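A single protein chain has been removed from this complex, and every other one stays in its place.
Presenting chain A:
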Amino acid sequence: MSDRAMSAPDFDLAVIGSGPAGLAAAALAAGRGLSTVLLDEQPEAGGQIYRAITDTPVRDRRVLGPDYWHGAELLGPLRDSGAAHWPGSTVWSVARPREDRPGDRRLQIGLSRDGAARMLSVRHVLMATGALERPFPIPGWTLPGVLGAGAAQILLKTSGLVPSGRVVLAGTGPLLWLLAWQYLRAGAALDAILDTTPRANWRAALPLLPAFLRSPYLGKGAKLLLEVRRKVKVVDGVTELRAEGEGKLAAVVYRRGDGAEQRIAADTLLLHHGVVPNLNLANATGCAQQWDETQRCWRPTTDSWGATSVEGVSLAGDGAGIGGALAAEQAGRIAALDVLHRLGRIDRAARDRAAVPHREALERALRGRQFLDTLYRPADVFRAPADDTIVCRCEEITAGAVREAVRLGCSGPNQAKSFLRCGMGPCQGRLCGPTVTEVIAAERGVSPAEVGYYRLRPPVKPITLAELAALPKTEADIDAVLKH
C-alpha cells in the first residue's frame, strides 16, 4: 500500500464541467462544506450556453440575449462558495484504483493542465460534461467553410465573429433558430435557412402540444421564430442536402420533397441537427448507458439523483439526457444534494427536503421538452445518410462502407472499429458514433438499442508524451491510468 493511497483525498468532490449544471452543483456542494474542485477544459467557466460569459467581447447585450446573460448569475455563488476552480483542465480518465480494498471509496482522476498531466484523488465525481452537436453527415460536410451552427455560435460568443459573404443555415432544432436570431441582432445577413424538419413531425408532435403550451419556452421561442421568418428566406421541407466545392465550399444543393434540385452559391454553411449527450467520459468510466428513443441518442443511465451505475460517480445536466440549460442547473443542485448525503454531511430527510424547490423548478424547465424533441427529431435520411456520405470524418469512412461491413457480418459499432477503423480516430467516435449506430441498426432492421455503442477506454482525450512525463509514478497512479 503506497503512502499516497493511505493519505487523505485531495478533495471530497470533483465536478467535471462548468456549464450551468457544474456551476450550480459546485456552488451548492462547496457552500455546504464539501471541499470541491470544479474542472473544465475551457479557459473560462460557462459551458456551452454561457460560453465566454466572463469575457465575451460582444458588448451589446441584446445580441446574445437575456438567456445568455442569466449565466452571469451563477458565477457569484461559485466564487462565494469557496470551491476551487481550475479552468483549462482536461479530464482524460476517472477510475477507482483499488477494487480490492472495498473500504477505500476514493476515485482517481487523470487530467492535463498547463501542459502537464496529474492525478487527483477524490471521494466523489460529479460529471457535468454537457452536450455535443449531433453529427449531421451530408455529402461535402468535411469541406472547409462548412461548420456546425454551435461552432459558429462559439465564434460569436468568444470572438465577436459573424459569417460574411453568402451564408446558409441548414437543419432543425431550437439552436438553429436561436443562432439566426442572434445574427440578426448583430446585424449579420443570412442568405437562406434550409429547414429539414420533416413534415410528419408536426403530426407526431401535436398530441404533446398541451404540455408545451405551459412551457417557459413557448413565448420566447415563438417570438424568435417569427422574427427570423420575417427577415430571412426560409425554405421548409428540405429532404436532400449536399455541400459542393473544390477544397472549400462553393455551393449548397438541396431538394424539397420530390421537387427539382436547387443550388445556392455559398461561402459558409452552418449545419445543425440538435444536440446529444457528451457521454465519452461516462462511457469510458464504465457507466451503463441506454438508448433514448425519443431523443434518438445514447445516454448514461442515472437515477433521479443523477447517480450512475458506477459507485461514487454522478452525472447531471445535458450529459445525462438533453433537458436544456435551466434544467441542467437544477439537476446539478439535486445531484450535489445527493453527494452531500452520500458523503455523510446530511441525512436522507434533509436531502429530500432541500431538493423540493429544485425538483419543482426542474419540472417546470422540462415542461414541453417532449414536444420539442418530437418536432425537431431529424429525418431518417439524415441520421442514416446515403452511401456516398462520409460518416467517420477522421478515417474518411462512408455510410456505404459501413453498410457493406454489415453485410459481411459486422453487427455493431465495436465491430465496425475492427472492420473499418471507424471510430478509431482522434475524435473517438464523437462525430460518427450516433450515425454508425443508426446506419447499422437500419441495415440490420433492428433497434439501435440492440446494436449498441462504442465501448470507450481512457484516455478520452489524447495525452501527449510530454504531458505524461510530468506524472508522478506511484503504484496507484499507474493502476488508474492502465486499469482499463
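The criterion applied here is as follows: contacts are C-beta pairs under 8 Å (C-beta built on N, C-alpha and C of every residue); 3 or more make two chains touch, one makes a residue touch a chain; residues count from 1.
Throughout what follows, contacts and distances are computed from a predicted model.
Per its UniProt entry, the chain excluded from the display bears the name "(2Fe-2S)-binding protein", taken from "Copper chaperone PCu(A)C", "Cell division protein FtsX", "(2Fe-2S)-binding protein" or "Putative spermidine/putrescine transport system permease protein". Screening A:S18, A:Q108, A:T158 or A:Q330 for touch with the missing chain picks out A:T158.
In the complete complex, the hidden chain is touched by one of A:R79, A:K223, A:K248 or A:R455, namely A:K248.
Of the candidate positions A:V58, A:A95 or A:L456, contact with the unshown chain belongs to A:V58. For the chain left out of this panel, the touching residue among A:V146, A:I346, A:V436 or A:V451 is A:V146.
For the chain missing from the display, the contacting residue among A:A316, A:L372, A:A416 or A:L431 is A:L431, taking the whole complex into account.
Mapped onto chain A, the interface with the missing chain covers residues 41, 43, 48, 52, 55, 57-60, 63, 132-133, 142-148, 150-152, 154-155, 158-165, 186-187, 247-249, 267-268, 393-396, 425-427, 430-431, 461-467.
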